[in-house]
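Only one protein chain is missing from this complex, and each of the others stays in its spot.
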Amino acid sequence: MSETPHRDDLGARFGMWLFLFTELLLFGGLFILYAVYLARHPEAFARAGKELSLPFGTVNTVVLLTSSLLVALSVSALQRGSRRLCLWLLAGTILSAALFMVNKYFEWSAKIHHGIYPGSPEMAGRETGEGVFFSLYYVTTGLHGVHVVVGALLLGWVFVLVKNGRVDSGNHVLLENAALYWHLVDLIWIFIFPLYYLIL
Amino acid sequence: MTPTPDTLSQSGDRGFLDPAVAAPGLFGWIFSTDHKRIGLLYLYSVTAFFIVGVLLGLLIRLELIAPGETIVGAQTYNALFTLHGVVMIFLFIIPGIPGAFGNLVLPIQIGAGDVAFPRLNLLSWWLYAVGALLALGSLFSGGGPPDTGWTFYVPFSVQTTTNVSLAVFAVFLIGFSSILTGLNFITTIHRLRAPGMGWGRLPLFIWSLYSTAWVQILATPILGITLVIVLLERLLGTGLFDPARGGDPIMFQHLFWIYSHPAVYIMVLPAMGVVSDIIPVFSRKPAFGYWAIAFSGIAIAAAGSLVWGHHMFTSGMSDMAVLVFSLLTFIVAIPSAVKVFNWVATLYKGAISLDPPMLFALTFVFLFAVGGLSGLILGSAGTDVHVHDTHFVVGHFHYVMFGGTGMAFFAAMHYWLPKFYGRMYNKRIATFAWALMFVGFNVLYFTMKLVGLKGMPRRYYDYVSEFHTLNLISTVGSWVLGLGLLILFVNLFRGLMRGEPAGPNPWGGASLEWTVPSPPPVENFPEPPRVTHGPYDFREAGIL
Amino acid sequence: MPHPETPHIVGYGTFIAVWVLLLALTAGTVAVSKIELGVLHVWAALAIASVKSALVIAFFMHMKYETRLFRVCLFATLATLAIFIGFTFFDVLYR
Partner (left out) sequence: MNPLVAPTTAAIDPVFLFIFGVSAVMLLGITATMIIFVVRYNRSRHPHPTSQTRSNIPLEIAWTVIPTLLVLAMFYYGWAGYLALRNVPEGAMEVRVTGRMWSWTFEYPEGVTAERLYVPAGRPVRVEIHATDVLHSFYIPAFRVKRDAVPGMATYVWFTAPEPGSYDIFCAEYCGVGHAAMITTVEALPPEEFEAWLAKAQGGRPDGIELLKRYGCLGCHSLDGTPGAGPTFQGIAGRQVAVVTGGKERQVTADRAYLRRSIEEPQVDLVKGFPPIMPPYQGQIPPAELEAILDALEGKGVKAQSPDGAALAREKGCLGCHSTDGSPRVGPSFKGIFGRKVTLLRQGAEETLAIDESYLERAIREPQADLVKGYPPVMPPYAELSAEELRALLDYMRAL
């Protein structure tokens, strides 16, 4: 494949940021809906929000924040030339991602087990605002979950590249970009957490 | 696969088109990361879909030639205009100028070897191609061709049993492709300008692509998420737009138009860029009000993101929102007016030649003005109530989209394709085709506005008899337009394949693309150019 | 023309300090959610979330060390999103 002759790390990071902007607006669409429906059914949202498991949410917040720290550290580590440390930190990040998804799995299955999912007989009997809340909850956390998986795959790929030396202390923009993507996943969760788990 | 300087010199005057510079056969195209080859890929696919859309338009007009069922029944008609709209909007006009001409000329105009992310660029085309095939596939699979209109309004789009899900998914992919193109262009413009290519020396086409790209990046994701929700509504019944379950169907319209209004500026801004580039060249005069044109593009992009509600004046939205969106809609018309005045002023005391590109560019100005001024009727709340969802709106958007962007697309074809094929078409035949199209166009679409004023709703396959005469005239106009189009394409095709050699600078342009051979070599410039004058400094470029 | 750049390397200590701060803020939001604040509550939660995300963006995502262009673009994006949400409320609040 023909590549541009020079390397432009700043350009690559800038491109990644632009991509993150589109991701922000992708979730932005859901936040618009959230805002509107919260304004319309405040009580129902508060009631339904209480049913989400605060421990699960808090643990997952801590897991994601920590993973964000690990991947940020891994960038610094690679820049300083400590490849082994970088690999360990990356492994830690991916492990956190897995942990997050396992948590999410249990959380979702508990909800579904209680008959809380779109179109369930249980939801049919409740006030409509609660149904909207849970539908939004599933769509938002579902989309976020997809991003967690994609981010983890991306980090896994970069892990391999770091391991076989294709990404190193002199050429680390791929790692930086993967890390940026991962931070975005964290960033979105920072808003999901209070809006869904801590509401009123 | 990187061409060595060696293979280049052998490739001679066929430049990037030489089969020797790429993988053999089709693969040399569909896997090439050369921005020019990707540009041509876009050109071919976009033109192909334009022809598909045009044939669908012809069928629509035939059905409307008389009241009652003429050639197709209601259900087929609904599929026809849905497809016509989806193909024209998502497969032709949105990717059209940026995908084809943006890719072809953007890197050369700023003195770069390629875009910032060539492989991502190829991925954009692939997403577009797969999305387009899926969209066509929705015709032949599942519950039959989608019948929602290109606007996919809920609750109908959630309830209908036709193949909406696949079509929606296809549009999602194409949206993603559009985002990647925008991202690529912004980065390229920021990072890859040649030495001396300051912001003030960017051709206005680049400025327009730049403002377009921001709209693509910031608005398209909203369409993406909206379509995902429609899919989930259909597949899982999430109920987010279902009033019976606490949702609100009007929220769909907000989300849809938050994208789709800015999208009309994605369609027209690059077209304005083309025109801003062509008029100075054929007048031998610098663009009048360079900065006014450049910044009004940004202003359109910015203000255009604030007016989406004007599609919803009768939707049941609050009157307060009607007030705000109507006011802002009028504000967004001002930068367009500024552009028009600057274009006209550029002509003043020039040395004007009416070669086909110029003819199409000036036609753009006229037809866009007609369409844009009818947009003012739509932006005014009181009058929009009457003409909303009538053929007046259909007339409006064909004037701005076909008369505007479509004509600019033809202008760009006649302006830049000789550069990329190295051959010239027959200018007299092109002028003749233009004349037919100009007449046909106005007969076709002006009558549509009239019949809309009389109250004929859109998306009607059958209508009351008082609308008959105007519809008949309109259909006849479509034949004249179609004939002109046919001649235009045949003439271009013949010229580009077998015409006279065009030479590097057939029109006397002063921007960078005219300094390289036609067709340009793979790496565009043997060594990075130093830019010493602006894109319209004809004197400094030695043209005058 | 892009110049070869020397990356700005952020120290481990900075990152860890930011992380501690983030955890503290998380504890903060959970605590605040227990207090009765009514509607203010959503705003309080959003304010804390904004501070947290500012920290993540500035340090973890190196925004503090990038050129001004990055910040301008980020601002434009956030402003756009804010407008999309805000303008929708011209309908929702007055219907």
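Letters A, B and C mark the chains as written, and numbering starts fresh at 1 in each.
Here is the rule we go by: a residue touches a chain if its C-beta (ideal position, glycine included) is under 8 Å from a C-beta of that chain, and two chains touch if they have at least 3 such contacts.
These figures come from a predicted structure and were not determined experimentally.
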Identify the visible chains that the left-out chain touches across the whole complex. B
Chain not shown: contacting residue from B:Leu123, B:Ala381, B:Ile429 or B:Leu483: B:Ala381
Looking at B:Phe176, B:Tyr259, B:Phe288 or B:Phe397, which makes contact with the chain not pictured? B:Phe288
Out of B:Ala20, B:Ala48, B:Leu133 or B:Ile331, point to the residue that touches the absent chain in the complete complex. B:Ile331
Cross-chain touch to the chain not pictured, restricted to B:Leu58, B:Leu347, B:Leu472 or B:Leu486, is B:Leu347
Suppose we count only contacts with the excluded chain; which residues of subunit B make the list? 69, 73-75, 78, 143-144, 147-149, 153, 155-156, 159-162, 243-244, 248-250, 283-292, 313-316, 319, 322-323, 326-327, 330-331, 333-334, 337-338, 340-342, 344-345, 347-354, 362, 365-366, 369-370, 373-374, 376-377, 379-386, 388-390, 453-455, 457-464, 539, 544
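Following the convention adopted for this analysis, only the chains that are shown with their structure count from here on.
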So, in whole Å, the Cα centroid of subunit A is separated from that of subunit B by 35
Measure off the straight-line distance from the CA centroid of subunit A to the CA centroid of subunit C, and report it in whole Å. 15
Two or more other chains in contact with one residue: find those residues in subunit C. 2, 69, 77, 80, 84, 88, 92-93
Could you check subunit B for residues that touch two or more other chains and list them? 190-191, 218, 222, 251, 254, 258
If you look only at subunit B, which of its residues touch subunit C in the complex? 190-191, 194-195, 214, 218, 222, 250-251, 254, 258, 305-306, 308-309, 312, 316-321, 324-325, 528
Residue set of subunit C touching subunit B in the complex reads 1-2, 69, 76-77, 80, 83-84, 87-88, 90-95
Residue numbers on subunit B that touch subunit A, as the complex places them: 1-3, 33-34, 113-114, 116-120, 179, 182-184, 186-187, 190-192, 217-222, 224-226, 228-229, 232, 236-240, 244-248, 251, 254-255, 258, 522
